[in-house]
Each structure stands twice: as C-alpha cells, then as structure tokens.
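Only a single protein chain was left out; the remaining protein chains are all shown in position.
In order of appearance the chains are A and B, and numbering begins at 1 in each one.
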Amino acid sequence: MQKLTKEQQDYQNFVKQKRPKPPLLKNILMAFIVGGLICVVGQVIMNFYISRGMSPKEAGAPTSATMVFLGAFLTGLGVYDKIGKRAGAGSIVPITGFANSIVSPAMEFKREGYVFGVAAKMFVVAGPVIVYGMCSAVVIGLIYYILKL
Amino acid sequence: MDYIMAFVIGGLICVIGQILMDTTKLTPAHVLVLFVTLGAVLSGLGLYQPLVEIGKAGATIPLTGFGHTLVTGVIEEVNKRGLLGIFTGGLTSAAAGITAAVVFGYLMAVLFNPKSK
Partner (left out) sequence: MAGKKMGLQTIRFQNPPSIIATSSIVGPKEGQGPLKDYFDLILNDNMYKEKSWEKAERKILKEAVEMAIKNSNLPYSKIEYFIAGDLLNQIISAGFAARELGFPFFGIYGACSTAAEGLGLGAIIIDGGFADNLVVATSSHYCTAERQYRFPLELGNQSPPTAQWTVTGAGAAVISSRPQNPRITYVTTGKVIDMGETNPNDMGTAMAPAAVDTIVRHFNDTNRTPDDYDLIVTGDLASIGKDIAEELIKQKGFDVSNKYTDCGLMIFDPQQDVHAGGSGCACAAVVTFGYLYKEMMKGKYNRILLVATGALLSTTSTQQGETIPCIAHAVAIENL
C-alpha cells in the first residue's frame, strides 16, 4: 500500500458517509436461514447413511461427497448463483459453496480449452482452500507428533 | 433434534462468514481459506470435536468442517504410523470430499454451460 496524501485522505473521509453500507441485518438473517437449511439437508443425508448401517463417523465422507455433488449440480443448472445472491455466506461457507467455486470457473473457461481452461481454472478458489487446509493440518500434525514424543 | 441443532450451528457459522464479508475487505475466497484454516486450528486445539457432537452436520458441512476432517485424519495417522502420518492423514480422511469435488466439478463443467446474464 502506498501512503495516501492529505488530499486523498480528505476524499476518503468525505466519501465514507456517502457510501451505502450493505444491509447487514438482512444479509445476516438470510445467511443464517440458508446456511442452516443447507446443513439440515446435510443432516438428512447423513442420517440416511447412518440408517443404512454406517457409524456417524463413517457417514461423514459420503455425506460430504453427496453435498458436493448437489452443489456442483445446482451450479451447472444455473441455480446456485441465484441462491448466492440472496444468501451470501449462507451458501458460500457450506461445502456446496466449495463445489460452486470449482464448477463456476471450470464451466466458464471451457472455451479456453480443457487443459488450461476447465482443469486449470477449477482450482482458482478451491486450490487456495486445499493448500491452506492441508498446510495447516500438516503443521498441527507436526506439533501433535512432537508433543507426543 | 439433530435437525434443529444442525440448523442453528450451521446457520451461525455462516453468519460469522457474512459479517466478515460485509464489514471487512475479505472476498468470499478469503473467507473460505480463513474458515478452512480456522477449522483446522480449532480441531488441533480439541475445540471442534465438541461442536461436531452438538451440531452434527451443522458443524461438518461448513468449510470449517473440512479443516477439522483434515486434522483428525492427520492425528489418527500419526497415532498409527508416526511421522509419516503427518503426510498421509489429511488426504486419507478428506479423500471422498476432494475426489468428489474434482470429479463432479469436471463432469458438470463438461455437461453444462454458464447462462448469460
């Protein structure tokens, strides 16, 4: 970041009150309702796998995979972005949103080819998530290993 | 009861994401990265498992749950295999989710086209 001049700072202060804020309460409410509902759908799926004889722990992986499928499918149908416009974080934070972040660029960059388009662009958001998820898990694993010695 | 707790816990985790996006300069991508890392750290501190027991899918479906899955996998494998487990554990436990994401992502991208706005 460059340092702002006095004139620039004055302008920043001047526009601060001009700029409309996002409707925070409404957004929070929508995120809560939609995010909650997506998790309820997840619970329904999880309970289904449990009813088929899996332990709650075993049911986690197929539940995630099913939710990922749903998120990807709704993105393909062009529905997920419409949910996202209203729900914000409510549909971004669940794992369905992770699927959406993979399918939306992959689909859009198809015209740039299947290697540098679809396959490369699908990780625009998912890549960083996996990188930071994996690296933090390794660091935590290492700390756990050392503490255990 | 499962459903109510899943709704409340899942909804609240999303609300934290919404507040971050609306009041800071964080983009959705930043929030996702932050949540995965946060889930991993909380899991490492032993704080996420209690949340999963209360909220069930409400705690595993949000992306913080993905970080939790990675860390539980690593810790389990470290217990079984020692040092090597640090490298094998994460992907072992998250295999279903990551493979599903890549395969379904690719499939949907091939089958569908984005709609003009």
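Following the convention adopted for this analysis, a contact is a pair of C-beta atoms (placed from the backbone, for glycine too) under 8 Å apart; a residue touches a chain by one contact, two chains touch by 3 or more.
It should be emphasised that the depicted structure is a prediction, and the values quoted were computed from it without experimental measurement.
**Student:** The complex has one chain that is not drawn here; which of the drawn chains does it touch?
**Tutor:** Over the full assembly, the chain not pictured touches A, B.
**Student:** From the list B:Met21, B:Ala59, B:Val74 or B:Val102, which touches the chain that is not on show?
**Tutor:** Counting the whole complex, the residue in contact with the absent chain is B:Met21.
**Student:** Consider the whole complex, including the chain that is not shown, and state which of A:Thr63, A:Ser91 or A:Ser136 touches that chain.
**Tutor:** A:Ser91
**Student:** May I ask you to list the residues on subunit B that touch the chain which is not drawn?
**Tutor:** 21, 25, 28, 114-117
**Student:** If the missing chain were put back, which residues of subunit A would it touch?
**Tutor:** 1-2, 4-5, 7-9, 11-12, 14-15, 18-23, 27, 75, 78, 80-85, 87-88, 91-92, 97, 100-101, 103-105, 107-109, 111, 125
Going forward, only the chains that are shown with their structure count from here on.
**Student:** Starting from the mean Cα coordinates of subunit A and subunit B, work out the distance between those two points in Å.
**Tutor:** Comparing mean C-alpha positions, subunit B is 9 Å from subunit A.
**Student:** How about subunit A: which of its residues touch subunit B in the complex?
**Tutor:** 21-22, 24, 27-28, 31-40, 42-47, 56, 60-65, 67-69, 72-73, 75-78, 88-90, 92-99, 101-104, 106-108, 110, 118-119, 122, 124-126, 128-130, 132-134, 136-138, 140-145, 148
**Student:** Given the complex with subunit A, which residues does subunit B contribute to the contact?
**Tutor:** Contact set of subunit B toward subunit A: 2-3, 6-23, 28-29, 31-33, 35-37, 39-41, 43-44, 55-58, 60-67, 69-71, 73-75, 77-78, 82-83, 85-87, 89-91, 93-102, 104-115.
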